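The complex appears here minus one protein chain, its other protein chains still in place.
Letters A, B and C name the chains as they come in the text, with residue numbers starting at 1 for each one.
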Amino acid sequence: MKSFEEFTLKEIVDQIEDGFLLGIPADYSGVPMAFTKELINKGFKNLRLYCLPLTTIQGDMLIGSGCVSEIETAAVTLGEFGLAPRFSEAVEKGNIKIKDSTCPALHAQLQATEKSVPFMPLRGVIGSDVQKNRKDWQIISNPMKSAGVENEPILLLPAVQIDVLVFHAACADRNGNIQIGRRRELATLAHASRKVFVTVEQVLETDFFEDELSAATCLPSLYVDGISEVKNGAWPCMLPGVYPSDNEEIKKYSLAAKTKSSFDEYMKFFLNS
Amino acid sequence: MKSFEEFTLKEIVDQIEDGFLLGIPADYSGVPMAFTKELINKGFKNLRLYCLPLTTIQGDMLIGSGCVSEIETAAVTLGEFGLAPRFSEAVEKGNIKIKDSTCPALHAQLQATEKSVPFMPLRGVIGSDVQKNRKDWQIISNPMKSAGVENEPILLLPAVQIDVLVFHAACADRNGNIQIGRRRELATLAHASRKVFVTVEQVLETDFFEDELSAATCLPSLYVDGISEVKNGAWPCMLPGVYPSDNEEIKKYSLAAKTKSSFDEYMKFFLNS
Amino acid sequence: MTIDIKREELLISQLADLLINDNHVAVGAASPIPGAAALLAKEEARYLDKRLRVTILHSSRYNNFTDGARELFDCAAQGRIDTFFLGGVQIDGQANINLVGTGKYPHTKKRFPGSFGSPLMYFVVPQIILFREEHSPRTLVQKVDFISAPGVSDDKIYRPGGPKYLLTNRALFKFNKKNEKFSLLKLNENETSDTITKLTGFDFDIHEDLSYMSWPDNKRLDIMRNNVAPMVSEFYPEFANKIWGV
Partner (left out) sequence: MTIDIKREELLISQLADLLINDNHVAVGAASPIPGAAALLAKEEARYLDKRLRVTILHSSRYNNFTDGARELFDCAAQGRIDTFFLGGVQIDGQANINLVGTGKYPHTKKRFPGSFGSPLMYFVVPQIILFREEHSPRTLVQKVDFISAPGVSDDKIYRPGGPKYLLTNRALFKFNKKNEKFSLLKLNENETSDTITKLTGFDFDIHEDLSYMSWPDNKRLDIMRNNVAPMVSEFYPEFANKIWGV
């Protein structure tokens, strides 16, 4: 008996409600594409995306499919395949709310939640239009007498609580611990999320905690509410250390996504692939 | 050729000046006892210790030897061998300045430095005598309109910059990366330290970064200014995963340290061991 | 049957009773009895097909953390730990605890190790169980000399957690947040509310359900001695050897 909760992709999707704030991992930390298909199939209208710190095809597809009402991110891009067309069009037309941010702010807001404090200070950023357009951010005069400079303007960022985080990883052990290796931003994301579901390439008949070094590479099952075994679960994105991205497919997507109609065409194929 | 700076223990000690704030690792994160001997031999008078978050025999010996003017810590204890006698006496007699703190505050102050922000907020602690006795801590009314509760008192802790951190680890690779495994508090300590020196049991002819999983277990050489190979460098403390503590020796110490004269006697033996 | 049961086993059993609704119990340094109680509750939960997670910091096997020494505190602040144990050189009637020393701070007459993580944990963990074996006017005082962590806070302070119980060799108290006072809930076999009053430095109420501590039944004793004892011996070998000879 596996001592963790096994979920199907559908069961994971059933944990998500319209309006939820979803944690979205970067392309290097395990994009849950198989899950994203199920999510699009369910037909959400008002998902809010919190990217740590950016998204590629996952975010563009969700936006193109009309599932997203708001996105907080440092960037949406298809990398070497250019701009994210559905994202760009949705922003240009005002179809989604964009909360432009910057990588360190997206990390810091989750660190605030990780520590259960209402805000986190950050240096830099002040004076940019990124800062000026964020009404939820605040600048105060440094209140700390024992550190920093008097009257220095300090940017405060609010704690952000993710409702549900889903990411894809190489493997889990039999106790539900997830191997994340150097992708420690996934730990911060998990700490700041109410529910965490992970799709994995495989479940290993081992216990990562039996060895100090392998323990160091994992996210403890303590933070994981359910696991689904999905082969090639990141396709066509890469799963670092396991498989590269399918550049042919992403290129195909990047071309199809240029117009709404060819995007829709592509998605018909993709959702049934 | 090893592509990192090799130091002798004496050369590490030579990097330290009286008045410096030293980073002191907990008993579970690799206590640099061989280095501590050299430090005591040099005859410092005004070292300041910052414990993350506590110290055992290392701190007690440094205090008993008259090297310490100030200590910031959540606890000084010999664990199952009872109180730390030289620490207790020094505090009772007012011979050292004690900055009583608590584990999460000691972590958070270094995280502030890690991010280069002047302060870090923390929940809890308010109303304790720990808080009331820290003039460098400050309570403000939550300034954040978009998170937390209005008028909630929030504790702010100042960023603390460590001058020199020295710890002991199982191994380094040939590029000077240090294996720290799950002891990630050592990474935070290193990030918040101007200079970092590490004593290791051995230097391996490998490169931890050649493999994603072993990369995940190490502190990058980027943060390390010098390495010294010292067998049994934590003795009589444990080196987790490598050797247990020498309880006979620590017990011997705990008895000897009860009076100044038997402590001095013990240290004569210890410094020459 | 009761003659065979050790004092420590009774305390472990008392503590385990308080953990039955938990999902995650964490145990700090130098706490063999709370550690054994948590593992006992975990084993018993398994028989009921429930999962109780136990994090014992002193152990490498039962330490669920991978984010360094900070993670215990972050995890607790996130509300992911249901029960934690704290002790005290002194504990007073308002559930203030002192881990720092007796006499006037900072040059205390007798200095103890320090406050550890108590100033945070006491605020954020919903069920804090105070555990101090010695039950005397020296340990249970009217007013602590130094507040490592306060038992109560005013309403403006963020405080989802706090004291729920106090267990000693002689008695179990329940803390009442409303009137900021302990009430005596259970007595060890040779005690009465009078002996407890004499040996306690603070005022307390008598709980309406005051009773004697119940002894662990055979099934629990079996689990404790057969399953839990070898687990405890991994991280508290001396304690396990003393109590169970393993």
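Observations
Criterion: a residue touches a chain if its C-beta (ideal position, glycine included) is under 8 Å from a C-beta of that chain, and two chains touch if they have at least 3 such contacts.
The structure displayed is predicted, hence computed values, not measured ones.
Shown chains touched by the hidden one, complex as a whole: A, B. Touching the missing chain, out of A:E92, A:E205 or A:E248, is residue A:E92. Although one chain is not drawn, the whole complex shows that of A:T36, A:Q58, A:T77 or A:Q179 it is A:T77 that touches it.
Between the chain not shown and the residues A:K37, A:K115 or A:R183, the one that touches is A:R183. Residues of chain A in contact with the chain left out of this view: 26, 28-29, 52-54, 73-77, 79-80, 83-84, 87-89, 91-94, 98, 100-105, 107, 111, 122-131, 133, 148-149, 151-153, 182-188, 240-241.
By the touch criterion stated above, the residues of chain B touching the omitted chain are 3, 113-116, 184, 187, 191, 209, 212, 215-223.
Convention: only the chains that are shown with their structure count from here on.
Of all the chains, the one whose CA centre sits at the greatest distance from that of chain A is C.
Closest to the protein's overall CA centre, chain by chain, comes B. Centroids of chain B and chain C (each the mean of its C-alpha atoms) stand 29 Å apart. In this assembly, the C-alpha centroid of chain A lies 35 Å from the C-alpha centroid of chain B.
Look at where the CA atoms of chain A average out and do the same for chain C: the two points lie 39 Å apart. Shared interface positions of chain B, defined as residues touching 2 or more other chains, are 111, 122-123, 148-149, 152, 182, 184, 240-241.
In chain C, the residues that reach two or more other chains under the touch definition are 60, 65-67, 74, 77, 124, 158.
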